[in-house]
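Left out: one protein chain. Kept in place: all the others.
On to subunit A.
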Amino acid sequence: MSKQIKVALIGNPNTGKTSVFNQLTGLKQKVGNYPGITVEKKEGVCKLPRGVKAHILDLPGTYSLNTTSLDESVVVELLLNKNDKDFPDVAVVISDVENLKRNLLLFTQIKDLKIPVILVINMADRMSRTGISLDIELLEEKLDTKIALVSTRKGTGIDQIKDLIADYKNLSITPNVDTTVIAPDYFEKLKSTFPKEDLYKLWLVITQDVNFMPIEKNPITIAASFATKSKSELKRLQQKETILRYQFINGILKQAYKVDINAAKGLRATLDKILTHKIFGYLIFFVILLTIFQAIYDWSSYPMDFIDESFASASEWVKDTLPPGVFTNLIAEGILAGIGGIVIFIPQIAFLFLFIALLEESGYMSRVVFLMDKLMRPFGLSGKSVVPLISGTACAIPAIMATRTIENWKERLITILVTPFTTCSARLPVYLIIIALVIPEGRFLGLSYQALTLMLLYLMGFGAAIFSAMILNKIMKIKSKTFFVMEMPNYKLPLIKNVVYTVWEKTKSFVLGAGKIILAISIILWFLGSNGFSDNFANADEIVSEQIEKQGFSDFNKTNIESTMASYKYALQDSIEKKAYALDHVAISDSLRLKEMALQEKATNQEIASYKLENSYMGYMGKAIEPVVRPLGYDWKIGIAVLTSFAAREVFVGTLATIYSVGSDEEDTIKNRMAAEIDPRTKRPLFNLASGISLLLFYAFAMQCMSTLAIVKRETNTWKWPAAQLVFMSLFAYIVALIAYQILK
């Protein structure tokens, strides 16, 4: 097999670089992170003519090689380090025909590094509409390169890029601009000190951290301590270099680039006027947010229900088909349920990224930042943080993934850290059942207390998010770009292919990245809840059966069976009287007996499950933490439910159902059973106003979701942040719940 040609795609943001990458590589892409940092690394393979293959690296978008952000320093460090395994054989600079002048700045810098470079001029389809004409031959000659005129929208010119890459050895590596003229003496001195090094490279190394110091800097092998000039002097020289390059570019474009001004205006100005309007702008953004919300909250519930049912029945099938035993249980209740818990997120992630891809691709997202910047700035958040914060109300997982669009690392990190405070849909079942139990019915200004409580919980979630963002903004010492300069790209119709790739790639990265962690934790939780070390656990079936034989069912189950039987009997007699069917006495008593037996069997199973859970590892853990949760007004049963709901908050209700040995499928029964629970110490209902409010507050603030922790680990590339989140949020929740309970009790 022949050696792969290493290609690096470089370009300004918004030039369609990703489209070019997608068209070159298709779905043969790999997305990861650069080691140690959170900059996304995209790679792929492209087949060239004559059986040659190219390894394509899509570098982060950058306006120049003067680094001001982590993304840009990734590009510069790669291009300066010949020993890097990704150092390109050939660089492909992607430019956009409408912004050619600005794009060429970066091109000339790369050319001066003496790396073979091809210029791609993208969006050729817009030339006629915007009145641009180009003299490609003259450009090739003056820039001393090869040019491919491409339209990723129409799919033209891609083959030409491939041909040029295959032919990269024939590219000239003569520099475009002689940078030394900006300070001849200085460069002369440099030359005599480092006679073997390339001067422009040296210059880039020296100026690399004038504007920006990366969090982690890879040492570059040449002595970078040539600090005979102060930072401000170096900055001034960088400005001179920029002006020099623009002079060079202007000189070329004057001859090779013509634009008919009259054709250029129009749609963009009109759209900008509407979309950034002080009323319509916000209104349109609000409607878009509502649609996103509706999609991830409502539309995705259909595929989610389907996934839920499919996995439940698959689990049943495994239990019925395989011989009973530990292994079968592991597959049915541990692994299958764990995978189900991952797959269930896919609809929400796909929907959210469908919208985000559309917003990004169309150029609208920049307008959102423009609209929201002033509002979000005091909290250390970006205008783009609005989308994750709002989508967090459905689910924090896709919301945290959506922070990828925020370029500034500090703003992004703060958004990631505070998003889990927003009230996600998994908290809703917990809220609803507790509110129904402890908040009295009644109205205030025509609004029911229960509805007001729910609204208050939502507001508190947002409040906690905003408030902690403000604090984090104050205390976090992260060097990042302090100024705000954002390009407002032209509006474009989104390319379906790019949108599909984004959705596909995000879903894949969730399943493969965070999915592993979620699966591992859910198997551990399952194991803890369905295994125990005591004899009580091993002999649960016999112990419970014996107990039932001696003492009968628990009071609640007894009355439950009696009342169900009574109403069944009544219904039966009623239908006989109405002549719905004719039955003799034997048939009636048979039917009643069967019904009773079924109810008893169900009750027995529920009591066994309850007994097992109580004596499992999880049960012991629940009892062990009782002293800790007692001051919050909880007993060990609630303690167990709090522990198990770490898998997902909504599991709280199901766990309580198991532990109170009622069927988890009847919500009213669970509620009645919870209402009937008496705290043996106070002789009052366990779920009273004080403990109820305490639980609500605990669930509002605690980091009760392993999937969120897993995705934060993936997005921040370290366990440090999810661990901090877990500790801080749980502690905060505990303190708030404690205060509430102690005041109200």
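Everything below uses one rule, namely that contacts are C-beta pairs under 8 Å (C-beta built on N, C-alpha and C of every residue); 3 or more make two chains touch, one makes a residue touch a chain; residues count from 1.
Simple rule for what comes next: contacts and distances are computed from a predicted model.
K.L.:
Out of "Ferrous iron transport protein A", "ABC transporter permease", "NADH-quinone oxidoreductase subunit F" or "Acyl carrier protein", which one is the UniProt protein name for the chain not included here?
P.N.:
Going by UniProt, the chain not displayed is called "Ferrous iron transport protein A".
K.L.:
Just to verify: which one of A:236, A:595, A:630 or A:745 makes contact with the chain not shown?
P.N.:
Within the whole complex, the residue contacting the unshown chain is A:236.
K.L.:
Among A:151, A:208, A:276 or A:522, single out the residue that touches the unshown chain.
P.N.:
A:276
K.L.:
Which residue, A:289, A:488 or A:689, contacts the hidden chain when the whole complex is considered?
P.N.:
Reading the full complex, the residue touching the unseen chain is A:488.
K.L.:
Any idea which of A:87, A:194, A:297 or A:370 touches the chain not displayed?
P.N.:
A:370
K.L.:
By the contact criterion defined above, which parts of subunit A meet the unshown chain? Give residue numbers in ascending order.
P.N.:
Residues of subunit A in contact with the hidden chain: 63-64, 66, 68, 98-99, 101-102, 105, 211, 232, 235-236, 238-239, 242-243, 246, 269, 272-273, 276-278, 281-282, 366, 369-371, 373-375, 483-490.
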